[in-house]
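Only one structure is covered here, and it is reproduced in the block below.
The complex appears here minus one protein chain, its other protein chains still in place.
As written, the chains take the letters A, B and C, and residue 1 is the first residue of each chain.
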Amino acid sequence: MTHPTDHDTVPTRPLISQPRMSMRMRSNLWVWCFLAIPLVFYVVIRFYPTFNAFWLSLTDWDLMSDAEFIGFENYRDMFADDDFWKTFWNTFEYLIYGTPTSLVIAFVIAYYLDKVRFAHNFLRALYFMPYITTAAAMAWVWRWFYQPAPTGLINGVLGEVGIGQIEFLKSTTWALPSIMVTAIWAGLGFQIIIFMAGLRAIPDTYYEAARMDGLGEWAILRKITLPLLKPTMVFLVVFISIAFLRIFDQVYNMTTNDPGGPLGSTKPLVLMIYQTAFSSYDMGQAAAQTVVLFTILLVVSLLQLWVLRERT
Amino acid sequence: MATITLDKLTKRFGRTEVIHGIDLAIADGEFVVFVGPSGCGKSTTLRMIAGLEEVSGGQIRIGDRVVNELDPKSRNIAMVFQNYAIYPHMTVRQNIGIGLYTSKLDKDEKARRVEEAAKLLGLEPFLERRPAALSGGQRQRVAMGRAMVRDPVAFLFDEPLSNLDAQLRAQMRIEIKALHQRLGSTIAYVTHDQVEAMTMADRIVVMRDGHILQQGRPMDIYSNPVDVFTARFIGTPSMNILAGGIEGDAPVARKGGPILLGVRPQDLLIGSAAGQVADTSGLTLWGPVTAVEPTGPETLVHFDVDGETVIGTAPGDEIPEVGARIEARAPAGAIHRFDASTKKALEPS
Amino acid sequence: MTATADLRERRMRDIRPGRIIRWTILFIGGVLMVTPLLYMFSTSLKTPGQIYDLRLIPAAPTLANYVEVLSEGEFPRWFLNSSIVAIVVTVSNLFFDSLVGYTLAKFRFRGRRLIFIAILSTLMIPTEMLVIPWYLMSAQFGWLDSYWGIMFPGMTTAFGTFLMKQFFETVPDDFLEAARIDGMNEFTIWWKIAMPLVTPALSALAIFTFLGNWTAFFWPLIVTTSKELYTLPIGLTSFAVEQAIRWEMIMTGAALATIPTLLVFLALQRYIVRGVMLAGLKG
């Protein structure tokens, strides 16, 4: 593509030989060489499947026979299906309770952890460790925790102090919060670290100035720390929301014998998608469900953009 | 070594033309400094010579070759950048060695060249260090070393000293100049600092808005600026420009006058110095002092003439009080005359 | 950094009274956070008869469960699979994400903005939506139940591309142009000059990608069917289901799935935390 240079030895030679390609063309050639494989990848692995998913949601494809276009029937069926709505609200329950809880706990821990110097790294490691574990493995540990006596740890402890059994995973009331706790626990480490990064990014001079002005710790927190943490908060809210909207690993592993919990009380959208597609092989219907998930996630992302625009 | 010739060189970014067909011939071994305010096109011109920007029109020749479409490396030039562009992950030796990246020399020869350049630049003790452990001036030398090892047909410098503090800058100016004299290489050097231009150049090329306003030896430009812009740009403090006219054969400052009178602060003398100007055909100005800047050997005096601030020079031990009314004189030979509307110099005085 | 540390220290001395209590509460909280891990290890060292004994320290700890799982189970194989998948995908991301990120950050060419927006827009598309077409594609091309089948969806990511673009934008052009003048070709400039300048970003991306793939569950669950190709999380799930609620065995499996990442974390804590901060804030 490029010519070997020959004027190291022959500095001036009367030649007007121009390269075959212009500089611009050569530069573009590099660009497209660099982009070629990734672009093919994006087209084949991302763009095409996206459109394919939309298309499949309009068909009755079930792996066995050819896909046939059936219009919006999958969507009509889905919206008329109580199970779908149940799952839909379950998903929102994870989101609505899980996100603020995670955020508040993570912030409180990060706020105080940031001030601790003694054995700081050790404490941070304790909080961060759950984040690097495998969700599937931890789901089983928590499942064991939640067992009724005589097996489960929590019920065992409750029994020792004379409190009756809680049927965590077997109860339509407690199953979803139980799984949510597992998910919150798993994500906390990440959120604490991000909060601490956000706190570090606030210049100390702000605090010093505020203290000079006679503000108390509480006022400093409200007037300086929290407002300056807004971008971090927005990022985390969106990040956590998306994680909860896509919750699967924990639910799948904690309810393998009655997938989605008793009476479907823990079943989130993604598990429903998984079952529709890979247990009932109703690919068309499952594709329609993924479109719903996509729409929700899109709304959340757009909300983020909107909130951040407000700021500036 | 080689000549560099620009022939109707044009550069467009999208629809905007930023270099308007400039012509220039840089002689073999000549040290040419491009100077002008930021955005005048001097850097773009240099980058086109280097091959980092595409040429939109016209021709660049290095030696006999048209290099418009050649890759930078095929032009056999070397360039020194404003932020040195030495790599933090490589040692000084490796950084200098990068200059020989395409060279077909054998390993020993390459090492020898690197050593040689390092010696020339006083970098020998630092060869194994990383740039982070070097001072600004040393980094600048590494960048130059990298340019030198390859023995290129021309060196291009793009504001190489602007990241250095004043003292280092002065020192490096001299080093670069000395280097040029020793190597005898062709150099194109871009700066916005007219002092650098004046002190280093064989020839200064003053650019503005994508045109070459004037080129010539530094003193020629200093004494015979072709227009108000060049006049004010070269020399520090800037030349005073006042509207005025000629009464009899003496220039007189006058608001709304038909011509512009230019006089350098160094030529506009105040206090006891003013008395030495006996020339009656010179310029005499009066006004209240607004500020004084004692610099030691002389005192720069800012005073007000009809609402315009003018700067003159008093001897170092004479510091007029602010508010005092003073008289300033310049000899006729020091007065530059410009057309008030075209801002072009009138016939040399 | 030390100056701010000093300031922090001074600030903390001002509020000394609550310090010990605060530290203690944080410590208890931290211990609670790792309780599941502690109990997982504890139970994995118990015999079936002991698992109803809820003390943390087993009365007579035994490695018998580990011996059984490792000798009879396919954990070593799954561990290998997870390693292969996570490493290959991470290397691929480091290569392609930074190549594309670099091109988008440092070259001016027609279609640059369009490509950037198109890539960024894929961030909005959840994998769950693509899983069905991927499955169909994998079935057609025979990628089901193969390493490539597990890996292909993650070979480059918009997140990584975006992250790398952000970082390459902070690299001064001079560095690249100097190399261009010295005669490097564009690929070498990227590889030898630009890449070393963004190593912090590369390590952040590596940590994220590796962790993400090591723990990935949804797609491997769908695409793998034979035990020989399970990744660790899938293997663990199938193992746990097969063990049919033999908790001491399940905990042993969970521990085996967790130990590698814990060890890596303990060894590289500083880098991992920094990487997470970096990627989290820029991404």
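Everything below uses one rule, namely that a residue touches a chain if its C-beta (ideal position, glycine included) is under 8 Å from a C-beta of that chain, and two chains touch if they have at least 3 such contacts.
FYI, contacts and distances are computed from a predicted model.
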Checklist line | Among "NADH-quinone oxidoreductase subunit D", "Cytochrome (Ubi)quinol oxidase subunit III", "Sulfite reductase, dissimilatory-type alpha subunit" or "Carbohydrate ABC transporter substrate-binding protein, CUT1 family", UniProt-listed name of the chain not shown | finding: "Carbohydrate ABC transporter substrate-binding protein, CUT1 family"
Item checked: Touch partners, limited to displayed chains, of the chain removed from view -> A, C
Next item on the list: Just name the one of C:77, C:112, C:192 or C:227 that touches the chain not displayed here.
Entry: C:227
Item checked: Among C:34, C:91 or C:245, the residue in touch with the chain that has been omitted -> C:245
Notebook entry, point to check: Pick from A:108, A:263 or A:298: which residue touches the chain that isn't shown?
Noted result: A:263
Next item on the list: Could you please point out the subunit C residues that touch the chain left off the display?
Entry: 48, 139, 144-145, 225-227, 244-246
Checklist line | Hidden partner interface residues of subunit A, rising order | finding: 63-65, 143, 147-151, 159, 162, 164-165, 167, 169-172, 257-259, 262-264, 275, 279-281
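Operating definition for what follows: only the chains that are shown with their structure count from here on.
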Margin query: So with touch defined the way it is at the top, what topology do the chains form here? Options are line, ring, star, complete, other.
Written below: complete
Notebook entry, point to check: Looking at A-B and A-C, which one has the bigger number of contacting C-beta pairs?
Noted result: A-C
Next item on the list: Please compute the C-alpha centroid of subunit A, do the same for subunit B, then give the distance between them in whole Å.
Entry: 56
Checklist line | Distance between chain centroids, defined by C-alpha means - subunit A, subunit C (Å) | finding: 13
Next item on the list: Spell out, as numbers or ranges, the residues of subunit B touching 2 or more other chains.
Entry: 51, 71, 73, 102, 150
Next item on the list: Any chance you could list the residues of subunit A touching two or more other chains?
Entry: 2, 5
Check: If you look only at subunit A, which of its residues touch subunit B in the complex?
Finding: 2-3, 5, 7-8, 11-16, 18-19, 21-24, 26
Checklist line | Touching residues on subunit B, where the partner in the complex is subunit C | finding: 47, 50-52, 71-73, 77-79, 81-85, 87-89, 98-99, 101-102, 143, 146, 150
Next item on the list: Would you mind writing out the residues of subunit B in touch with subunit A in their complex?
Entry: 1-2, 51, 54, 63-66, 68-71, 73-74, 76, 102-105, 150, 153
